Each structure stands twice: as C-alpha cells, then as structure tokens.
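With one protein chain removed, the remaining protein chains of the complex are shown where they sit.
Chain lettering (A, B and C) follows the sequence in which the chains are written, and residue indices restart at 1 in each chain.
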C-alpha cells in the first residue's frame, strides 16, 4: 500500500510542485492532485517527469461530471471526463472517485435510477482509459437528515448500487471516517475482495459519541479514536495494494504550518504501518 | 393491435379452455393466461393446438420471480422463470410483465438499486428466449402513501428506471388506468417509440375525482370516463402493434355472468377501435 | 417514412445550403449531412433555422470514431463523438451509423471482440444524447475476399453482433444493395421489429449476376433490378417510420448535373412510394 496525501486539512501546501515536493520529502508516495493543473504549462511529459523525479505517483482524480442534477448538466461534463481520463492514463493514474451524499432533495428512488444510469456511462468511458471508478459512501449521522429524503450511506447499500451499475471497473472509495461513523468493524472490510476497493481515505475522529462526529470535524490520521490499526490490518488481509490518501476535512483552516502537519501525518503513518505489519 | 382479455373483472370464466373459447367467441384475439396451466395435461403441442384452433395468441405472462424482497427469495424464482420463458417461447408468447408499486416499506434508494439489479437479470434471461419484459407503473393516488416510503409511479421515472436497467428488451406495460391517474395526456403516449411499449392494459375509471380513483375500483373498458379513444389513437401513432388486454380490478366479484361481461367488453372494444381508426 | 438524400452519386450538389435547398426543392424531407459543417459559421440556431426553413430534418450522421484499428486510435475519436452527438441532439438528429466490412486483415475472432467492446462504448455515449447507432452489413461478394479473413456480411450475423453489443439503442442500417447482394427476401425484412432498424439506404443494382454486383457499381434508386417495391412494402410492414436515404456509390463521378440526378431520384421515389402504398 502506498502512503498518500490530499490537500485537505493541510492548510497552505503551496502550488502543485511544492505540494509534491513536501509529500515526497516526508516519505509519501502518492498525492491526489489536479492533473490538468499539473500538466498546464509543463505538458504531459513535464508533469510525468516532475512526478517521477519526486518518486510520486498520482492517486485518484475526482469525477468531473455532475451526475446529481439534470441530464443537461451531466452531458456538459462528459468532454471534461474524456480529457481528464486521457491525461490520467498518460500519467499512470488509474482511479477516479466521487462521493454519494446520504440524503437528497430529489425523490430518492428516481434519483437512484438516474445515478445508476449516469455513473454507468462514466464507468464505461473511464474503462476505455484503464481507469476505475470508486464510489464513496458517507457515514456521518448529521448528513443523513441534512436534505429532504434519506439516500444511502452504508457499505452494503453502496456495494449493491455498484452491482446495479454492473460494470467491471467500479468499486468503493473506502474512507475510514465513514467506516467508523457507520459502526462497521474490521470483519466488514476483511470480507471484501481487493478489487472491490478502488481508493482509500485515511483520517481520524475526535472523542465524541459516534453519532456526533461531524463530516468536517476530522483529525489527522492516527491522532483520534478510530481503530486505524485494525482498519489497515483488515485492508491488508483483502490484498489491497493501492493508495491510502489522507483526507482531513475541517471547519476551519488549520493554524499550524503545512510542513508541520505533513510531518505529524508522516509520523502517524509510520506508526500505523508498523502496527499493521504493512511494509512501507 | 390485438384485442385481448385477462380474467380480471370477468368473474367465473371457467377453466382455461372455456376462457379461451369465450374470448374467441366474442372476437378477442389474445388472452393473458397461465401457460404452465395450459400445457399441463395437454403438453406444449396440445396447448399450441388449442390456441390455434381458437385463433388465439397468448398475451403476456407474469414475471414469476420475487424481485421485491431478499436475494434468497429472488434466486428461488429463477428456475421458474426459465421454465415459463421456455414454454412462452414455444407457444409464441413474447411478453412478460411485472408491476411497480408506488410506495414501499423498504428504504427507497436501496430498493431501487436492488430492483434494477434483479430486473436486469430477469430481462437478460428472458432475452435468451426472445421475450421482452414490460414494467407497469401504478398511478392511483391512494397507493402512493400506502407503504412507508414513496417509490416511483410516473411514466417518466419508469422510463428512467428502464434506461438504468439498460437491457434492449425492457419497456413499459402501459395501463390506461395508470396513465389516467397520473394525469397524463395523449401527447405523452405519442412521443413513445413502439418498442418502448411491451404490453397494454385497458379498463376504465368511474366518474370520481382522479385523486380518488381506486386501484381496485375499475370499470369495464369504455364504460367509464377515461379518454380511451384518445389513448388508442396515440398508441396507434407510436406504431404499437401488440395486445390490448383488458384488466378490470374490482373489490367485489362481478354479479353478472362472465359471458355478459365479455360481450359488453367486446361491444366497447369494437366501438373504440372504430373511433380510433384501428383496423380490427 | 421520409424521403432522404445523401450526397453519394449526385455529383456536385454545391455547398451544404445548396444541397439542402436542392433536396427540399424536389420534395425530399431529409438529408444526411455533416452537421458540424452546417453549424460552422451559422451556429446551432442558424443551422436549425436553415433546416427548418427548407422543411428538412437531418438523417443520420456517420460514426466519427476509428473502431477498426488500435485502442489509441479509438480513444482519439471519442471527444469528436461527444461533440457530434451533442450537435445532433440539438438539431433533432437521432441516428448515427457505421459500416462493417465483410472481410478484414485482422484475425477475425479477436477483431469481433474488439469491435463489440468498442461499439458498445460508442452506443452508450450516443445513448446519453438520445441517439441510436445503426450498423450496416455490406453484401457485395467481391468484398468478402478483399481482405485476408472473412468477417460477417449477413443480416443474421449482424443482428447477432448487435445482441452481443447488448445496448438498447443499437440496430441495423439497412441498405437495399446489401439486402439484394445477400440474396435476402422481403420476408427477411418483414420479420424485423421497427426498432431493429435505425436507418435505411436506397439505391439500385445493374442487371448483372448478383455475385458480380460491385459495391461501387450502384444505380439511382428505382433504375435497376432490385425489387424496391417489395423492399419498401416489407419495411412498411415492420412499422419503420424513419428516413430512406439514397446512397449511390459509383466508380466515376456522374456526368449529368446534380439537379437532373436529384430530379430522376425524386421521380423514382414517388413511383416507389405509390407502388408500396407509403403515404408521402
């Protein structure tokens, strides 16, 4: 498994090049970044060279398609999807992710039918570029009633939705925060096949009752109460060999410098990898 | 288009052979019957000969699979589906139908994902036998709140669900009662392609406000307030050439003899076909 | 059914606007043209207005994707496919077509697998724009051995390939020349469902043995030996209501002025429509 970072929760990590250098400098092997931004000015070859020179591989790109509203909006994103997929392919990135909010203002059943229909097309298009689509279930309790109708937030329902999409290159984006707020255990992960996991997010939760853990109230990986050692051991058991990208959503920007936050993250990753028996 | 009957609302039409004879005798060209029952004792050849001798073709069979509960229940129905599909194929029946209730006790979004996944497999299996699957949307207002969560009841949402299923052999079972209780117009039908319609149900509604029309409060086709001439004209415009099967759901069994009810239906079918300019 | 023209075999029909005017002037209702070319300079609204003012609807666009060579070449065409599909959608065009050569230099089985995989993605993308994909089987005998390995050229094999693609919006482009050179009869058409036919090409064959009819040795519709009245009657029977676009492939450019050739075509279309009992 690869140690990875996203920008979330790290404050001002600078421009893309500085972020890559910072990640690399602290032993991370992957970053989730805007590949179009990376290639801008540098070209694809320059972007590839920059990554290579820092020993960094790209993690996942975000799905640049609006699949939650109208067919018109959805269609507008498709050319961008092709463009980003092509770039990702050239830069060796094989994962694209999107999240599923646990409630919605749309009628839930019809929204699910549209979501399945639209995400299937996205998956098919990504498949032509050798890219997999990871769907992230979102666990925090407060979001389940945030919009009018409950949608889905469990891993089981998300796996069922993935099966309904029916494409070979769709799986989970597994975020430990959503695993935790769903009250899942290590056994729930261990029974997954590696290919059902497209991407993984790491972070941590404060010592509040799980029902009160806010989506944007996350802590640096390893500095909270989530059983991350168990989480990683279970992941290892599945055979998952992809990226573990830290994503720390917070209400306020952090006070400390980015460098310090990355350093703290690195320390925790090292500890957790050691505890879980994962070769770094 | 073919004039067709189901048993619904006709009282005691006798055994299968008597029902076929009755339908034939009054100018009907199709019946929706239990093909397994028809073949029982007679064999497939005997069943085919009985139909042929009365000039009757089979309309649609019902989907013999429980797609609304658990995967275990669902799997139990699959061998029956194969058996019935094989029989239908041999007897020249090319339509299989199921209905979608407008509310459900299951969480709506997850139920939609399961429904899509399961109905896709049914469609694929039916496809191997040259049979299409028709999904019936159900319009009556009282059923929309009958179970805990709203599901879908509009034609548009059902077409979206069909697209999400994504198989070439899935379309609508269009019942004029549900068209009427949805407040749809002839233009909504006319813009369909013929291949989007797998089967059609005819019946009629009493002169009550549309919101109060009960699912099991139907009248004989042509004896109520639904604009059936407009409905049929619009159907004709799509190029639909299949069966129009009467289905009259009622709370109480009818008082009159079946023969009289079939006769009244035949009179109305003749009138409506003439008014809509459909060659009988 | 709509009377349609392509440029093929008509010589110099002028620019797009002149071609549209010429078609309209002789009673044609549809043209197969380059929609991007039409919109260039005029914008989408201008293009729509030009078509509207001549009473012309767009027929089919060609599939702008190289699905016959490498995955790299294939991917290069996908953005163009999206662009053209979007334009087609805005201009009310719902058909996109490609042809399948009856022999190939590629190993036949592997080529079929690639073709199915790639054309499925094209169909899925087109589906998001409400566009159907028509596959044209190519009958002339000389092409069956033109390249190293036989591929497919019959209607039955093409329908099987369409079923293997498995998408709801894929059907045939039915060209009377290929129907003729395959030795098919009117019964072969009559048993199709309307939705299995996405687009139709008309033209004619010279009085040579059918095995010697060259792909680029075609005549103006109705001026040769193909039983076009039977062809059209059978089409009518299916319920097909789309475009009949003339496509006359020839070795040499025609000697006569385009206007005269269009006039002759119009005369024949009128005669054939009358003979086949098709309302013009």
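In the analysis below, contacts are C-beta pairs under 8 Å (C-beta built on N, C-alpha and C of every residue); 3 or more make two chains touch, one makes a residue touch a chain.
Note that this is a predicted model, so its numbers are computed, not measured.
K.L.:
Tell me the shown chains the invisible chain touches, ordered by label.
P.N.:
The omitted chain makes contact with A, B, C across the full complex.
K.L.:
So which of A:14, A:92 or A:168 would be touching the chain we can't see?
P.N.:
Checking the options A:14, A:92 or A:168, the one contacting the hidden chain is A:168.
K.L.:
Considering the complete complex, identify which of B:121, B:200 or B:214 is in touch with the unshown chain.
P.N.:
The missing chain is touched by B:121.
K.L.:
May I ask which residue of B:8, B:21, B:82 or B:225 touches the chain that does not appear here?
P.N.:
Going through B:8, B:21, B:82 or B:225 one by one, B:82 is the residue touching the chain not shown.
K.L.:
Thinking of the whole complex, not just what is shown, which of C:22, C:35, C:85 or C:112 touches the missing chain?
P.N.:
C:112
K.L.:
For chain B, which residues touch the unseen chain?
P.N.:
Within chain B, the residues touching the omitted chain are 71, 74-75, 78-79, 82-83, 86, 120-121, 124-125, 127-129.
K.L.:
Over the whole complex, note the residues of chain C touching the chain we left out.
P.N.:
107-114, 116-117, 120, 149-152, 157, 160-161, 163-164, 166
K.L.:
Even though one chain is hidden, which residues of chain A still touch it in the full complex?
P.N.:
127, 163, 166-168, 170, 193-195, 239, 241
One rule holds in what follows: only the chains that are shown with their structure count from here on.
K.L.:
Where the CA atoms of chain B average out and where those of chain C average out, how many Å apart are those spots?
P.N.:
Computed value for the inter-centroid distance: 36 Å.
K.L.:
Can you work out the whole-Å distance between the CA centroids of chain A and chain B?
P.N.:
Centres of chain A and chain B (C-alpha means) sit 45 Å apart.
K.L.:
Which residues of chain A are in contact with two or more other chains?
P.N.:
Answer for chain A, listing residues that touch two or more other chains: 120.
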